[in-house]
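One protein chain omitted, others in place.
So that you can tell them apart, the chains are marked A and B in the order they are listed, and the count of residues begins at 1 in each.
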Amino acid sequence: MFKAVINAEVLKDAIEAVSTLVDEAKFRITKDGMSARAVDPANVAMVSFEISSKAFESYDATDGEIGVDLTRLNDILGMASKDDKVELNLNEETRKLEIRTGGLAYTLSLLDPSSIRKEPKVPNLELPAKIVLNGAELRRAVKAAEKVSDHMALGVVDKTFYIEAEGDLDKVRLDIPESGLISIQSSGNVRSLFSLDYLNDLVKSLGKAERVAIDLGTDYPVRFTFSIAGGNGSVTYLLAPRIESE
Amino acid sequence: MFKAVINAEVLKDAIEAVSTLVDEAKFRITKDGMSARAVDPANVAMVSFEISSKAFESYDATDGEIGVDLTRLNDILGMASKDDKVELNLNEETRKLEIRTGGLAYTLSLLDPSSIRKEPKVPNLELPAKIVLNGAELRRAVKAAEKVSDHMALGVVDKTFYIEAEGDLDKVRLDIPESGLISIQSSGNVRSLFSLDYLNDLVKSLGKAERVAIDLGTDYPVRFTFSIAGGNGSVTYLLAPRIESE
Partner (left out) sequence: MFKAVINAEVLKDAIEAVSTLVDEAKFRITKDGMSARAVDPANVAMVSFEISSKAFESYDATDGEIGVDLTRLNDILGMASKDDKVELNLNEETRKLEIRTGGLAYTLSLLDPSSIRKEPKVPNLELPAKIVLNGAELRRAVKAAEKVSDHMALGVVDKTFYIEAEGDLDKVRLDIPESGLISIQSSGNVRSLFSLDYLNDLVKSLGKAERVAIDLGTDYPVRFTFSIAGGNGSVTYLLAPRIESE
């Protein structure tokens, strides 16, 4: 069983963090909360998501799994105002999720969890640099980079975090010294290149977070971690690097 | 002759109530006001519109008829700010309508009234249920229903008004008990099904009305009635039902 009440905006932000990469996901439900893990169709980016029962105004669940069409769920949540409560209630018999908000009662057909792509294994990566900064800064840099290129480097030189994008003609660079960051630790200089297509999707959620932790290496995947639901949940993105062609 | 002055927003709202169903209309003008009646090209929805001379700041008219291209008139009214006055003046010789607002003078060619589709007869329907509610509620229900289906049921069960839409996969329902309505009268339970294409058009105007009266039966047309121009006019929509296919 699964029966819970949560603030509409908290739920929207949580679902959006996953739906930015995949259209459907399998959520594991336990008495302590919900979690999901998914990889995008091209195997370039992965999301790990968890939200504690404490993020909910009320929460009552036994262990289970539900398959959700995130596009349809987002559509429904889009009808709620941000201060609305959302009531979720799993009907075990019909395998439908009842969603009540603002007087409206939705019945969402669930997907067969076995039809959803298998959850990826999260690789165990040792990344030599860790930068913590405001998510809005990261979003601004991605938006600027998009003006000139389709890929962007993230790097660290001497305790300065930088973002650099170079197109055929123009170039953009943002240097953020230690004083402009929440924190930085690095055992040497690092630099990896990433696709702006993906980064642009990820900053939709990253850009709302007050603190984003970036784990970075050289020509290695990057890991972005941030809190959701006022600290009662967390999202991790892992994004594979592109090979520097020059 | 026809010479009148009216607030721009009042006129825009009035014209929009008609133009949501038809592109051109024949307006009857008398010394007491204007009226129009039109049916949409597919014969599914009908509008009856009337506005009293009291809705105008000044009004001077003899009996007549004008054919108006509503798309072009809307375009012109879109240039006016909502507090602007609009001066209307029919030039009998040229058969053009002079429209002055905010210093701009438009000359709108009228249509030959005989070229416009004949006015429909308004059927005399006895509908067993009458619900009065805030138009914004109705709009919200229609927007929610659109997320899951292309048709929607309106019904009454035991003094509760409900709206229900069922798609191939998902379902949405809104129940409004007597306490959430302005009023409800019903001699038994009723339910009819309507096209969301049409309802979505109609709620553009219905959604602005503080009070919308809904006359409803079972597998019968629905009648929506609301005031315009601060009570100095009224609009009635009649919408044919769809046949419940299950």
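General observations
Note that in this section contacts are C-beta pairs under 8 Å (C-beta built on N, C-alpha and C of every residue); 3 or more make two chains touch, one makes a residue touch a chain.
Since this is a predicted model, take the numbers as computed values, not measurements.
Among A:29, A:90, A:174 or A:238, the one in contact with the hidden chain is A:174. Only one residue from B:30, B:62 or B:109 touches the chain missing from this view: B:109.
Between the chain not shown and the residues A:143, A:159 or A:204, the one that touches is A:143.
One chain of the complex is left out; on chain B, the residues touching it are 72, 75-76, 79, 102-109.
Contacts to the hidden chain, counted on chain A, fall at residues 140-141, 143-144, 147-148, 169-176, 180.
In this text, only the chains that are shown with their structure count from here on.
When the CA atoms of chain A are superposed on those of chain B, the rotation angle is 120 degrees to the nearest 5.
Centroids of chain A and chain B (each the mean of its C-alpha atoms) stand 45 Å apart.
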